[in-house]
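All protein chains but one are shown in place.
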Amino acid sequence: MTTLENRPGADFDSPEHQARLAELYRDFDAVGMTPLWRTREGLMPFSPEPRAVPHLWRWSELYPLAARSAELVPVGRGGERRAIGLGNPGLPGDPYATPTLWAAIQYLAPRENAPEHRHSQSAFRFVLEGEGVWTVVDGDPVAMRRGDLLLTPGWHFHGHQNVSDTPMAWLDGLDIPLVSGTDQGFFEFGPEEVRDKSTPHRSRSERLWGGPGLTPVSAVGPRPQSPLMAYRWAHTDAALAAQLELEEEGQPGVVEPGHAAVRFTNPTTGGDALTTMRTEMHRLRAGTRTRRTRTTASSVWQVFSGGGTVTMNGEERTLEHGDVFAVPSWTEFGLQADGDLDLFAFSDAPVLEKLFLLRTSTDGSAA
Amino acid sequence: MTTLENRPGADFDSPEHQARLAELYRDFDAVGMTPLWRTREGLMPFSPEPRAVPHLWRWSELYPLAARSAELVPVGRGGERRAIGLGNPGLPGDPYATPTLWAAIQYLAPRENAPEHRHSQSAFRFVLEGEGVWTVVDGDPVAMRRGDLLLTPGWHFHGHQNVSDTPMAWLDGLDIPLVSGTDQGFFEFGPEEVRDKSTPHRSRSERLWGGPGLTPVSAVGPRPQSPLMAYRWAHTDAALAAQLELEEEGQPGVVEPGHAAVRFTNPTTGGDALTTMRTEMHRLRAGTRTRRTRTTASSVWQVFSGGGTVTMNGEERTLEHGDVFAVPSWTEFGLQADGDLDLFAFSDAPVLEKLFLLRTSTDGSAA
Amino acid sequence: MTTLENRPGADFDSPEHQARLAELYRDFDAVGMTPLWRTREGLMPFSPEPRAVPHLWRWSELYPLAARSAELVPVGRGGERRAIGLGNPGLPGDPYATPTLWAAIQYLAPRENAPEHRHSQSAFRFVLEGEGVWTVVDGDPVAMRRGDLLLTPGWHFHGHQNVSDTPMAWLDGLDIPLVSGTDQGFFEFGPEEVRDKSTPHRSRSERLWGGPGLTPVSAVGPRPQSPLMAYRWAHTDAALAAQLELEEEGQPGVVEPGHAAVRFTNPTTGGDALTTMRTEMHRLRAGTRTRRTRTTASSVWQVFSGGGTVTMNGEERTLEHGDVFAVPSWTEFGLQADGDLDLFAFSDAPVLEKLFLLRTSTDGSAA
Partner (left out) sequence: MTTLENRPGADFDSPEHQARLAELYRDFDAVGMTPLWRTREGLMPFSPEPRAVPHLWRWSELYPLAARSAELVPVGRGGERRAIGLGNPGLPGDPYATPTLWAAIQYLAPRENAPEHRHSQSAFRFVLEGEGVWTVVDGDPVAMRRGDLLLTPGWHFHGHQNVSDTPMAWLDGLDIPLVSGTDQGFFEFGPEEVRDKSTPHRSRSERLWGGPGLTPVSAVGPRPQSPLMAYRWAHTDAALAAQLELEEEGQPGVVEPGHAAVRFTNPTTGGDALTTMRTEMHRLRAGTRTRRTRTTASSVWQVFSGGGTVTMNGEERTLEHGDVFAVPSWTEFGLQADGDLDLFAFSDAPVLEKLFLLRTSTDGSAA
């Protein structure tokens, strides 16, 4: 075949050729053109090469800083929330835990109120400890207590109020990076005070949707986001315990030996509770060591109780109460439990599944 | 336009023509042909003209007959079940409640065992009263108690055992007529005794799937039929009560004023718990009179508690504890509650929805 | 275990017991109750036991009878169509080809017009031979020519006009038995003459939807039924020919060696063109003998061109031009081609797939 290289007279190393090439690249630049042949490896790597790095934040550091901010910074209209985002060291400039996920500590001092607003970004709160705050979602007051997962699906008004005399802090998860990176952000202010100051034990959403397998006939049909705003710890704990008991009885249920896990789902579809983020709770029996896995989903985890070790790309870190860690795409990942170990996790897996991009491999072998 | 009638010489009333026509119809018969022009109205009515009729069976009659049969007929291999089907008077020859639904009273005497089998037909049991029986579904013992709905999805092995010293009777619902009419029936014997004689408080399916919005990570993904085999009365009752309370608070939830209803759904899809039958529980506040409706779904109802009146095509019948009634397609239908009135209902609506045939109208106006 | 049979004093053969039992059954009858233990085998067979039988109608008999009827019976309002249904000998009383499918020869004499109407039943026409008729579907005139499949989805107005000087006959397929058996029939008269008497080469539906993989942006989104009203023989023939050529090239495409087949699909979903009936065209290379299969779908076939043999439950019948045959559920079925053999087929498979009831086995082994 006749190609450029073997054409009579071609000399790619000649100074003349190099000069003409340099001129071409200058002309490319002038009109904003970039040749693929100079950028292919960066744009299209052989396997994911995330800039984000595996990273762990200590709760013992995060919490005191959040508490200090409460003495110095008010919560109010404009800033909106006393939430402090965890920035991945591999993504300097952007306060993102991974390229698609935002994770923050939110702190509400006694008797404080965070004003209502809504945004196209989806959000949830996971409660490591404490109680006394109600988040009001589209007018429905939802109690926040230890171990609970509370949803704020996209474009739902929400504000928070602490009715107690103790501060409360929790983990916020949002799809801010994804929505920002695709330019999908809309935001709107609501009332400065939460619109319903009552503090019911159960939210209306739980009263309507909280029966297992029970759907109000007035509201049948799929919805993109879960209509159930609270997933209570008592249920989550019981489901995890049941899986481990079933394992002991020789019955199916666990993900792998010693490893129970539940996914928080939308009862109208059976799919993920939120459209852009997967949320799960994992429990490892003492001594369990999980399989090493890789997935192209990026995720953020928080230690809910117990302790152990996380291994990411071969590097081990001890896990303590409340610690938060980020797992970028295609990181080799494993967990080990010292005593019983409970972890909350969220990821961008639903996005990748819908786009048929998600890949997973077990024990490090490529998918 | 030249048509047959105005062709020169045509005389449709002539004896000769009539004779030729009669000969043609004989020749049609000989090869099994039937002209549409002689049958169109029957085959394609202007609106549904069900042969099935609105009908009500009194529990006060059904139960004693079922009890008498227990003294005379054993339960065992071959006959399989002491179940007595309710035949719609409009469908003589077939023991069907409606053209698609089979409803029966099943009765198990103290210490009796109904042998295991499986079939392509889907089934459920609704418990009007009593307890002490466990239905074993694919090896999972499921307690049956007052107000519970228990599923036996198609092709799941199942048998029942009464471990108590009292008899127990319940309502069985199956899609036998639909499966029979489309020639889809498969049936297989299992063990003569239920394979697991334990009597746990909660079935394994409830332990795995009974948390609201919680899905085992090991089992995510849609399934045609619900993996949750028991819908417990405590949850159903609470959900109905909540809808009526929300109504009093001015919040959405009820189907119409004074009328709460929940649908039993498949947590992996949000759709109906079974593929071929919809199952629901309805509660009417004392004094409530529902809108008059028509739907092309046929249904069967049982009074769970309270009393009132059902009106079908203008005819009123009083409702008493345990009464069962059949509502054929396109019947004008309404309920009235004397005191609080709870009813269980099942219908073929999922079939018709999937085929885009379901029509509904409110207050008698055509859809 | 203590059961009825081994209770002290039980004697099931005693005259007294038999008398009590007879009395019980009389009392059951009086309230319309039927014991399952006396009917289980009929209601719930071990495998499908269709009343419908494999049956073949000769085109050489059908066509002359249809032609004779045109001399004796007009087409007009009331009778609506000169369509003559093919009744399965196993289903006496009902003019049904199978329990779910109605098949008929429709005949339109020169210059005749069949008045417009619509019905909830879905319909199609398959053209064995001839041309000159336009079917007007919701106001869109659709030419009918040899080899074409023309749709009339449920609740679309439609009438036919023959603008030529020759008669035309074709195969009509409808889901009348299914719709009748579930009481879903609605019917409405339209104009007595077709509302648009133009005779365009291509219907508007083809102009909008006839480009492969092209969807009008104004009409994106799924629809239950195909918006494409005509599937032209030229395309069908080319697709079948291509599959056999690809087979010769060693490429995938055919169903099995020597056996090409295309399904007529809804371009907005990729699923079946109609909600309740599957429609396909099959081509067998000369000498091909298909695998023996069983499926719980029932079907009706018509020989479009060529000849061969059909084997149903072991019985062979020769196939000639235009012959129609019915294949009930779970019939062992195979085809053999003498020369090239083209067949049109329709079935109730979409219904059964949606209900998760469809089973298929190959070479007679149970699924």
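As written, the chain order gives the labels A, B and C, with residue 1 at the start of each chain.
We take it that a contact is a pair of C-beta atoms (placed from the backbone, for glycine too) under 8 Å apart; a residue touches a chain by one contact, two chains touch by 3 or more.
All of these numbers come straight from a predicted model, not from anything done at the bench.
Considering the entire complex, the omitted chain makes contact with A, C. Considering the whole complex, the residue from C:Gly42, C:Gly211 or C:Gly287 that touches the absent chain is C:Gly211.
Set against the missing chain, the residues A:Thr182, A:Ser198 or A:Thr318 yield one that touches it, A:Thr182. Residue-level contact of chain C with the missing chain is found at 204, 206-220, 222, 226, 228, 231, 235-236, 238-239, 242-243, 245-246, 251-255, 261-270, 273, 280, 282.
Residues 1-5, 12, 17, 20-21, 24, 27-28, 31-40, 43-50, 52, 55, 57, 61-62, 65, 68-76, 78-89, 95, 99-100, 102, 104-105, 109, 111-113, 119-121, 154, 176, 178-188, 224-225, 275-276, 296, 298, 328-330, 348, 351-352, 354-357, 359 of chain A touch the missing chain (whole complex, contact as defined above).
Please note the rule applied: only the chains that are shown with their structure count from here on.
Taken together, the touching pairs link the chains end to end in a line with two free ends. When every chain is reduced to the mean of its CA atoms, the largest separation from chain C belongs to A. Summary of the copy comparison: rotating chain A onto chain B for the best CA superposition needs 180 degrees, to the nearest 5.
Averaging C-alpha coordinates per chain places the centre of chain A 44 Å away from that of chain B.
Centre to centre, using the average C-alpha position, chain A and chain C are separated by 51 Å.
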